[in-house]
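Of the protein chains in this complex, one is absent; all others appear in place.
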Amino acid sequence: MRLRPPRLRSIFTSFVMVFLYAPIVTVIVYSVNKDPLLIHWEGFTTRWYKQAFNDPTVRQDVVTTLKVAALSTAISLTIAVTAALWARRASHRWRRAFDGLTYSRIVLPEVVFALGLLVLLGKLHVPFGVGAIVLGHVVFNSAYATVIIQARLATLNETLEEAAADLGASRWRAFRRVTMPLLLPAVIVAGLLIVSFSFDDVIVSQFLGGNNAQPVSVLILGMIHLHVTPEVNAIGSGLMLITLLTFSTAGLITVLWPTGAGQFLGLGGRAAE
Amino acid sequence: MTADVGNGSAVSARADSPRRGLRARLGRAAHHLLALPSVGWTVLFFLAPLAILLLYSFGTQNLLTFQVQFGWTLSNYTGIFQSLYIKPILRSFELSLFATLACLVIGFPVAYTIARARRRSQAILLLMVMIPFWTSFVVRTYGIYNLVSYNGPLYQLLHALGLVHGYLHVLFTPIGVGIGIVYTYLPLMILPLFVSLERIDPALLEAAPDLGATPTRTFRRVILPLAVPGIFAGCILVAIPATGEYVIPVILGGGKTLMFGNVVSDQFLNLGDYPFGAAMSVALTFALLIVLMVLRSRSYKAEQRIT
Amino acid sequence: MTELSPAVAASGDPARGEGRSAPAVKLIGLRRRYDDVVAVDGIDLEIGDAEFFSLIGPSGCGKTTTLRMIAGLVEPSEGRIEVHGRDVTTVRPHRRPVNTVFQQYALFPHLSVFENVAFGLRERRTPKAEIRRRVGEMLEVVDLQGRDRYRPSQLSGGQQQRVALARSLVLDPEVLLLDEPLGALDLKLRKALQLQLKRIQHEVGITFVYVTHDQEEAFFMSNRVAVMHDGQIKQLGTPRDVYERPRTEFVADFVGASNRLDAKIVVARDDGRYDAEVVGVGLVRAAGVEGLQAGEAVRAIVRPEAISTGAPQADEAKIEARLTDIAYLGHHVSCVAQTESGGQLAISMPQAHVKLEVGDDCTLRWPFDATWLLPAEGGVAPK
Partner (left out) sequence: MVEIPRPLAIWQQEESALSSVDDLTEGRLTRRSALVAGAGGLLATSGLAALLDAGSADALAGRRSPILASAAAQAGTLTILTFPGWYGPHEFANFDKQHPGITIKTAVSGTTGAAAQIAQIETNPGAFDVTLAGVPVSSQMHAAGVLEPLKTSQIPNLKLVGSTFRKSLPYGIPTDFGKTGYGYRKDLITERPTTWRELWTTLAKKYSGKITMLKYDSDIQGTALKYLGYSVNTKSKSQLQAMQNALLKLKPHLQAILETDYSKALIEGTAVIAIDYDYDIAAAQKHNKNIVWVAPKEGMAAYLEGWCALKGSKLLPTVWELMNSHLAPKNYASFINNTGSAFVEQSATRYISKSIVHNPSLRYDPVALKRVEFEKYLGPTQIAYRGRLWEQFLAA
C-alpha cells in the first residue's frame, strides 16, 4: 500500500538527489577545468589531477586521511556495538546517564574538547600524530555510531539470541551468528557516515596531528587560503573516488565471501526481524 | 567455581545448566564489561579534557604574564551576556531551527522512499545519500558556493526558466548559510528517520486504510507517530551541531552572517582568550544539553509507546 | 457469553439494505500477475450473505492475494469484484465496505487497545459518546472488557488477535476478511478461538471470508470452503462435500490424510456408482467423481477413520495387512499398516477398538460407501 502516488515521492527523492549531487558535480567539473582561476570554462584537462598526484605532500596526506578514517571507524564501531549491547540490558537510569554521555559528545563544539585534548595529551606526553588524531575522532565518531546502532538494536527481538543460546550456541557464537548479522545494516550505515566525518574533520586533525601527520582536510584548508584552485577540487574528487572504490571493494569481498554472502547488501534487514 | 570463571562468559549458557544462577551473575558482571570501551574512552578523552576547560572557565588570564590563573570568578560567564553576542546567539538558534525543519521536511519523504524501497535499492539509495559526503567538507561547501553564486549554474538554470532577473541573491545571505547547513546535515536527518521508518510493520500501512483512513490520515495517525523516535533523533543530530556551526557561515555567509559557533571558536583560535572561550563553551553546552534532555525524554516516551 | 447489543446485531445501516439480494462478494474472472508469475488465475466466486466462507490451500496458492484484492490492498490485473452488487474493483481500500483482520494482527503499537478499536470510528468522525459505547460493547463481544487501556504489547497473542477482530467488527463491515488470523497461536488457543470466532460470526451475522492453510480449522468453522491451488479454485463446496467427495487427488490429499489405492473402473453404473477393481482389495462398488469411464485408471480414496479391523461384512472391502506402527492420541489411535503389495494404509480408530500390537497381521475393512473414486493424475499412487 502506498502513502501517496508513488511517482510524487520518487520525483521528490530524485530532486533531493540532484540537490545533493549538484555541488559535487561542480567540484568535479572544476577539477578538470583548464582555467586556473575557475572563472570560465576553458576546456578539459587532467593536469590538476596529475599535479595533485605528483605532489608527495598530497599523496602522503591522502594516505594519512585513509589511515585515520579506517582506524577511527574500526574503533568507533567496536565501541558503539559493545556500548549498544550493554545499554540494551542496562537499567533505565543507567541507560539515560549513558545516553547523556553519548549525546554530549555530539553536542559539544568540537573546538572545545579538541583544545582540552590538546592540553591533556601534551601533559601526558602522548606523541601527536595519527594515533592522537584517531583518539580525538573516536570521541565523536563513536557517539554517532552508538546512536545509530542503538536505534537498530532496540528493534531486534532478544528472543532470537535467547533461542540461539538455548540451542547450545555460546554467547560469542550467538552474537556472531545471530545478533551481528541483524546489526550489520546499522553498522554499515554508521560506518558510511563516520568515515565522512573523519574526512571532514579539521580541528582535531590539525591540533593533534603534530608535524608528521596531516590529513587532506588540513592540507586543503591551507591550500584554499590562496585560492580555491582546480587542484583542490581534484583532490576532493579524488578522495571521493578512492573512498568509493574502497567501499565497493569491501562490499564485493563481503558478497563474494562464502559465509557472509548477501549480508552486505541486506541493508534493509526487515525480513531478518 | 574457578573453572567457571576460567571459562568465562564464552561458555554456553544452556538452559539446563545446573549452575545457571551463578552463570547468570557472572554473565551480568561480564555484561557490564561491554560498557567499558565506551565509558573508558569518554572519560579519558572527553570528560578529562572538558574538566580542564571547565576549570579554565572560572579562571582569569593575565594579559601581561599570559598565565591562566585558576580562580572562581564568574566574570567570564557574565561577559557572555553582552549585547555583542546576543545577535549571533539568536541568529544561531534561528538558523538551526530553520535548518532542522527544512531537513525534516526534505528528509522525511526521502527516508520514507528509501524505507519502502526493495532491499537492494535501499542499500544503493543509502549509499547515494552518503557518497557526496566523502569529498572534503570545505571543497563541498565551496561546491555549494559555486552553485549558488551570483551568476552560477543555479542562476543560469533559473534565469533560463525565467524565474530570476538580475543576479541571484543567495550567496552571502542567511539563506545561503541556511542552504549550506541543510545540505550538510541532511544525511544526519535521513539516516535516523530511515531507521525508524524502516521498522514500521508494512501491515500497519495496510490496516489503516482498511479501517477507513485516507492516505493523509494514515500518515498523520500511523506513520508520523511511529516515526517520532526517528524524528527526535534526527532533530537532535541536526539542530544541536548546527547551532555550533561556524565554517559554513564563513564561506557561504561571506563572513557577515556569523553564528555563535564562530564567536566561540574565535575566542580559542584567534583571540586566544581561553577562560572566556571555555566559559562560552560551557554555557553553550549547558543550553544545548537542556534542549537535548527535553528532546530525549520526549523521545523515550515515544519509543516506549511504540515498542 | 455476552448479550449482543442491538447496534451490532442489527448489523445494518440502511444504505446497504437494498443490495442485500445480491451476493455479499462476487468475483468475476479475477486475475493477478506479478511480472511473470500468475498469483491468481481467473477466479469466479459468489459468497453469500452471513456466510462463513474459507479459502484454503497450501502456501503460494493465491488465497491471500485473492483476499487482498477483495480488501483493495492489491489491484487485480483483470476481472471484477462486487460487494453486494456494487462494483468495488477500483475503489480505494479506505472506501470499501470490507475490513480485514491481518495475519500478525497489525495492531497499532502506539495506541491503546481502546484507541486501536476506535481507530476506524474516529476516521468516520463518529461522536465521542458513541465511540465509547460501541468500542465498549465490542470489547465485551471479544471478551476483552477491562483491557481497554493496555498497549498491544502488553497482551497475549490471543488477546491481540481479538483486539484485531474487534477493531474490524466495530466498523460493522459488510464483509470481514480474515487472513490466517490464528496462524501465530498455539494449538489450544487456536481451538478456543475457533469456537469464539464461530460464535461471534453467528452473533454479528456478517459475511466472513477466511483464509487459512489449515483445512481442519476451515472445516470446523465454515459454511463453505474453496480449495485453491496454483491460483485457481480446485473445488468449492461444503466442508463435508469437499472432504468426502474430493474431485482431484490434490484436494483429497490437501483436505486430510487419506489413503489412496490404485484402481480401475470396471463398470460405470446407471445409479452413478461404479464397480471398480482395487489393487489388493478386489471389486468394490463405490461412489466417485462423475463421468469416469470403464477401463479408466483411478484412485480409490479411503479415509483412515473409515477403516477398522475384523471380519468384513458383505458390503465391505477388505485387505490383508500387518501393523507397523501404533500411536496413541488420547481418545484415538493412529496406526500404520503395510499391505502385501507394499503399500501403506493409515488407520484412525477409537482406542477401545484396538487390541492389536505392532507386528500383528490383520484384516482391514471398510464399507464400500466409504470408498471414493477419482481420476488418477498419472503415475502410480503414492504409497
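Order as written gives the chain letters A, B and C; numbering starts at 1 within each chain.
In the analysis below, a contact is a pair of C-beta atoms (placed from the backbone, for glycine too) under 8 Å apart; a residue touches a chain by one contact, two chains touch by 3 or more.
What you see is a predicted model, and the numbers here were worked out from it, not measured in a lab.
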Omitted chain - touching chains that are shown: A, B
Omitted-chain contact residue, chosen from A:25, A:63 or A:221: A:221
Touching residue (missing chain; options B:32, B:87 or B:301): B:87
Among B:135, B:243 or B:262, the residue in touch with the chain that has been omitted: B:262
Residues of chain A (touch criterion as defined above) contacting the omitted chain: 36-37, 39, 57, 118-119, 122-123, 125, 128, 202-203, 206-207, 210-212, 214, 218-219, 221-230
Missing-partner contacts on chain B, residue numbers: 61, 63-64, 66-68, 84-85, 87-88, 149-151, 167, 171-172, 250-251, 254-256, 258, 262-263, 265-266, 268-274
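In the analysis below, only the chains that are shown with their structure count from here on.
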Reference chain A; chain at largest CA-centroid distance: C
Interface ranked first by C-beta contact pairs: A-B
Chain centre separation in whole Å, for chain B relative to chain A (CA means): 14
Touching two or more other chains - residues of chain A: 1
Where chain B touches two or more other chains at once, by residue number: 206, 209, 307
Chain C residues touching chain B - in the complex, by the definition given at the top: 71-73, 92-95, 98-100, 102-104, 106-110, 119-120, 123-124, 151, 153, 167-168, 171
Residues on chain B engaged by chain C in the complex (per definition of touch): 201, 203-204, 206-214, 217, 221-222, 225-226, 302, 305-307
Chain A - residues contacting chain B, complex: 1-4, 9-10, 12-13, 16-17, 19-24, 26-27, 30, 38, 78-80, 82-83, 85-87, 89-90, 96, 98-113, 115-117, 119-120, 135-136, 138-139, 142, 144, 146-148, 151-152, 154-155, 165-166, 168-172, 186, 189, 192-193, 195-196, 199-200, 202, 216-217, 220-221, 224, 228, 232-233, 235-237, 239-240, 243-244, 247, 264-271, 273
